[in-house]
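As you look at this complex, bear in mind that one protein chain is not there, while each of the others sits in place.
Entry: subunit A
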Amino acid sequence: MSDPHLVIDRVSKRFDPRVTLGDRIAARLGARVELRGVQAVRDVSLAIAPGETLGLVGESGCGKSTLGRMAAGIMAPTSGTVRLEGRPVMSPGGTKLTTRVQTVFQDPFASLNPRMSVGEILAEGPVAHGLTTRENARDYVAGWLDRVGLDRSYVGRFPHQFSGGQRQRIAIARALAMQPDVLVCDEPVASLDVSIQAQIINLFLKLRRELGLTYLFISHDLGVVRHISDRVAIMYLGRIVEIGTADALYADPRHPYTQALLASVPRLMTEDAVGAEFAPIAGEIPSPLAPPPGCPFHTRCPAAGPRCVAEMPDLVPTGAQRVACHLYTGGVELAA
């Protein structure tokens, strides 16, 4: 494996509880108000090689966006560091230190300023960081519009004049105009129509070929992630529970959660055979406000034993991947 490029080193994020007005009134009246923070990301370490695409999968609330924001240097971890080629992406004080990691979000409308033209949206960052000058901005922007498959004549138009797919292209062009090495893509096709999703996935593939970009690609869509990723990490309640090459992980998932997740998704069936095409995972995800002790999956896991309730499993090499599960750390029974 080549040198790691983006290193996420033992990163955790805790959101402090928000004190609501109701809580304050209740407290004033003498009630005991219990405030619990959310441990959104718990002790995650990842390394992404130059030009590699790492897919990050998990159900909503498991901490994908929080981890993505910390990787992009736009959110400060509670502990741990994120480094690009050895240098931190964020200062301890919470200032973003690099322009070489950029982000593309799910909702291109929310992330584009409605009062700015496409030209202004794309030129703002590059001019501020000296990647181009105000005089050359028009040509600079036109080049990036070409790259993402938008007509150069669109520079003077505003976000509301575009379809969802075109807006996502604008958001991608804005990120690219900062000349990043790493793109953090947070559910970039989730809000797009089915026929447009393929167009945007193809654009990501093309940009990777042409610019050698490194992607942290966040999605809840297992099919999309498999298609685009070299390696895949599965998150559950703030932790990575399994990580490995896309081929190995999909062909031979080891963690009970990964196995259940893959089996639970309705597949596109075109043959007449009816039967157990998919099997839902039992139960609900526990609240991140009160994560269970031990293995976070033990409340839903068919293989869980007493040790799973007592001890948090570490990520250990298992087969071609790394897995955090006691089935692979010596067993689910407690040592006598």
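The rule we apply is simple: contacts are C-beta pairs under 8 Å (C-beta built on N, C-alpha and C of every residue); 3 or more make two chains touch, one makes a residue touch a chain; residues count from 1.
Convention: contacts and distances are computed from a predicted model.
S.K.: Just to verify: the chain that's not displayed, which of "ABC transporter ATP-binding protein", "Butyryl-CoA:acetoacetate CoA-transferase beta subunit", "2-hydroxyglutaryl-CoA dehydratase" or "Sarcosine oxidase subunit delta" does UniProt list as its protein name?
M.R.: "ABC transporter ATP-binding protein"
S.K.: Using the document's definition of touch, tell me which of A:224, A:295, A:308 or A:323 contacts the absent chain.
M.R.: A:224
S.K.: Could you tell me which of A:78, A:99, A:199 or A:299 touches the chain that is not displayed?
M.R.: Considering the complete complex, A:199 is the one touching the chain left out.
S.K.: Touching the absent chain in the whole complex: find that residue among A:165, A:238 or A:291.
M.R.: A:165
S.K.: One chain isn't shown here. Among A:41, A:246 or A:301, which residue touches it?
M.R.: Only one of A:41, A:246 or A:301 touches the chain omitted from view, namely A:246.
S.K.: Which subunit A residues would touch the chain omitted from the figure, given the whole complex?
M.R.: These residues of subunit A touch the chain that is not shown: 59-60, 163, 165-166, 193-199, 201-202, 205-206, 220, 222-224, 226-228, 246-247, 260-261, 264-272, 277-281, 284-285.
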